[in-house]
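A single protein chain has been omitted; all remaining protein chains appear in their positions.
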Amino acid sequence: MPLDSSSPGNDSNEPLVELDAHRLEAFSDSVMAVIITIMAFDLKTPMSADLHGLQGRVPSILVYILSFTFVGIYWNNHHHLLRATRRISGAVMWTNLHLLFWLSLIPFATAWVGTAHASALPASVYGVVALGAALAYFALVRSILRANVDDSAIARAVGRDVKGILSPIIYAGAIALAFVSPYISYGCYAVVAIIWFVPDRRLAKVA
Amino acid sequence: MPLDSSSPGNDSNEPLVELDAHRLEAFSDSVMAVIITIMAFDLKTPMSADLHGLQGRVPSILVYILSFTFVGIYWNNHHHLLRATRRISGAVMWTNLHLLFWLSLIPFATAWVGTAHASALPASVYGVVALGAALAYFALVRSILRANVDDSAIARAVGRDVKGILSPIIYAGAIALAFVSPYISYGCYAVVAIIWFVPDRRLAKVA
Amino acid sequence: MPLDSSSPGNDSNEPLVELDAHRLEAFSDSVMAVIITIMAFDLKTPMSADLHGLQGRVPSILVYILSFTFVGIYWNNHHHLLRATRRISGAVMWTNLHLLFWLSLIPFATAWVGTAHASALPASVYGVVALGAALAYFALVRSILRANVDDSAIARAVGRDVKGILSPIIYAGAIALAFVSPYISYGCYAVVAIIWFVPDRRLAKVA
Partner (left out) sequence: MPLDSSSPGNDSNEPLVELDAHRLEAFSDSVMAVIITIMAFDLKTPMSADLHGLQGRVPSILVYILSFTFVGIYWNNHHHLLRATRRISGAVMWTNLHLLFWLSLIPFATAWVGTAHASALPASVYGVVALGAALAYFALVRSILRANVDDSAIARAVGRDVKGILSPIIYAGAIALAFVSPYISYGCYAVVAIIWFVPDRRLAKVA
């Protein structure tokens, strides 16, 4: 396996490899950029060129807005997380790919909800994908912390991750509640988006 | 929330975070690159392998040229804007994503106009998306100016934004006039493209 | 218009703007990467899961190989051209977008030839797109030379462009000859690919 053991700062007895975070960021950015654009591409041309045709696309457009915000939040957080990261280990590379795997399923879940928004299962599956992504992000943060144990900047950057713990709980609830009504699930997904979106901006101004 | 408060130059009492503009640029570039290519991909294979089949694709190709120019102008302006930008705040990141959201709807509007160019609603919806993008770009410029209040280079770079004020007004007119004739709207969109395209090159030579 | 007139080296009385070539490269790379991948995506799943189904995809696969090589050659040449480029003007940015426009039509032409390879018009239209790209590349080289008149490295890098003059002539012939037989055109396109591909490697070893 091609390890670059000659990189600076690897003189400790830690089993970690110091790699350039730049390409990890660039690759993740490309994947997230394509996910966002491909979802919009999935907004099928309306069946008729009138208001009735456009109305048929309203559920698709609404769930697209939700998913766009969802991926946007991940991109934003991923950006901040990687900025504070000094060391990348093999585990970080794979936990990052694992996160991208779940995010890459978002267009599938989005398209399904867009065509059958009144049904329980698509709404529930959307939650499964969202839960998978949330847990994968949690695992990514842990693996980055393990690879940077002697670096306090990253620990401070991650901080007390209340939202990171709250999100999966809400998603788990939404997966089950979809079978009561899918609209409860959509409400849950919107709530998670709001708690990530709003305080981020407030904190940025307070910090 | 992962804020890197240790970045240099953040010792003022301003609530702004100095982040690297590079990844914001790279992500925006990826999204715009995929938008451009996906629109071309949306040019469906002609129904027959003769001139009649190709003629059926002429409206799609024309609106593709319009949309390609549209995204190209945004890429060009975005490039110049970000080059002059020193500080990125959380608000800049979100206003940038907001711009990308509207741009990501261009393929949808383009495909609809391509299949129903003689109808009023697709032509009008195309204008709504263009107006959304224009207002989002305006908001992005404002948030960048707020994040760089003490930097005169960016203010100079933005300058008197006559075209930035004129474009949304023309788009708003085109949205309404589509219901008189969609071809008036297409004319309006072409006019906006031309006023952005032509003077840019002249000024570049004068500067 | 947002011009960064404060960039170093712009103290001459030349009407040129020195911009960073990096983002131009990155954007062009993204577009070409998506073009390549989207063409492969256009290889439709065979109708049946047997040799007969696969045989139905052979023309599509062959034209995909041609188009992949075509875009690969452009990427390669673009890479070398931009490496030697110091100054980017507004005209370079637009001639570059113009090249990307023609390249973005390659998937459309490829898909059409793939579904109707025995017909004259798709083979001819493929040549029109190839000719457009060749002329656009030529214009890009000229605009880069104009923006770097005092830089001999770029002039040396471009050198005597025999292939750049030969390619459009062959393409123009192929556009017309498609109406005699489309297979003559395919032969012409393959010949252009070979004359670009083979000597490039030989020269690289001789240089």
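By letter and in written order, the chains are A, B and C; residue numbering begins at 1 in each of them.
Just so we're on the same page, contacts are C-beta pairs under 8 Å (C-beta built on N, C-alpha and C of every residue); 3 or more make two chains touch, one makes a residue touch a chain.
What you see is a predicted model, and the numbers here were worked out from it, not measured in a lab.
Considering the whole complex, the residue from A:62, A:97 or A:166 that touches the absent chain is A:97. When the whole complex is considered, the residue among A:49, A:81 or A:111 that touches the unshown chain is A:111. Although one chain is hidden here, its contacts on chain A can still be listed: residues 1-6, 15, 17, 19-20, 23, 26-27, 30-31, 33-35, 38, 41-42, 89-91, 93-94, 97, 100-101, 104-105, 107-108, 111-112, 115-116, 119, 121-122, 125. Against the chain not shown here, chain C presents residues 25-26, 29-30, 32-34, 36-41, 43, 45-46, 49-51, 53-54, 65, 68, 72, 75-77, 79-81, 83-84, 153, 157-159, 197, 199-201, 203-207.
Following the convention adopted for this analysis, only the chains that are shown with their structure count from here on.
By the residue-number overlap criterion, the interface of chain B with chain C counts as different, with under half of its numbers used by both chains. The chain with its Cα centroid farthest from the Cα centroid of chain A is C. Here the CA centre of chain A is 35 Å from the CA centre of chain C. Computed from the mean C-alpha positions, the centre of chain B lies at a distance of 25 Å from the centre of chain C.
Multi-chain contact residues of chain B (touching two or more other chains) are listed as 26, 30, 33-34, 38, 41.
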